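Only one protein chain is missing; all other protein chains are in place.
Showing chain A:
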Amino acid sequence: MRALVVGARALLVEVDSADEVAALHAELLRRRDAGELDGVREVVPAARTVLLDGVRRPAALAARIADWEVPPLAGTEGPLVTVPVRYDGPDLAEVAAAWGVAREEVAGLVGATVFRVAFCGFAPGFGYLTGLPERLWLPRRATPRTAVPAGSLALAGEYAGVYPRSSPGGWQLIGSTDAVLWDPAREPAALFAPGVRVRFTEAGT
């Protein structure tokens, strides 16, 4: 674990894997709730880092963090959200072929995974979900689509995600959901906030 000072009031803590990010993020939220991170207004996990913004004395905190023992995250930590999906995406056949299974088996493979929202980005409420077994990781499409419909369940690399609104996108689209991913009038606004665990079930079953 390496802490890099960012400007006058921020710290970027770098680790080696998505699992370590999840554990560090949980630890940082625990410590913030315990009042240890006075002034910190943003805790932003990403692929291999967690950013803390609003740190009063970044260099001092960087030195302290180096000594932290961060416990690994238990698989059962974090709220669990179940999202019904219709497996009707335009890339379903290609994904099934790449996985070497029948189209009907994709739902089972995705449904067997308990995902975790690693971080958000790209658009408000767009969560990058980790947990898919490595043998199922697929590259992005060679040519991104100019418009991916809202609610599309998509895969790219180690991540799964659901587009909260229509936008351009290059991920492989395998299904769709009516779940509202993002509603700023709702508390919480994001269905997929960092740390949330997600299961995709087949709609109508």
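As a convention for this text, a residue touches a chain if its C-beta (ideal position, glycine included) is under 8 Å from a C-beta of that chain, and two chains touch if they have at least 3 such contacts; residues count from 1.
Everything below uses one rule, namely that contacts and distances are computed from a predicted model.
*Asks:* Please identify the absent chain by the protein name in its UniProt record; candidates are "ATP synthase subunit a", "KipI antagonist", "Glutamate transport ATP-binding protein" or "Acetyl-CoA carboxylase biotin carboxylase subunit".
*Replies:* Options "ATP synthase subunit a", "KipI antagonist", "Glutamate transport ATP-binding protein" or "Acetyl-CoA carboxylase biotin carboxylase subunit" narrow down to "KipI antagonist" for the missing chain.
*Asks:* Of A:V50, A:L138 or A:L153, which residue touches the hidden chain?
*Replies:* Considering all chains, including the one not shown, the answer is A:V50.
*Asks:* Using the touch definition up top, pick the residue from A:P124, A:P139 or A:P168 that touches the left-out chain.
*Replies:* In the full complex, the listed residue that touches the missing chain is A:P124.
*Asks:* For chain A, which residues reach the chain that was dropped from this view?
*Replies:* 4-10, 12, 41-51, 53, 119-126, 184, 188-190, 193-194
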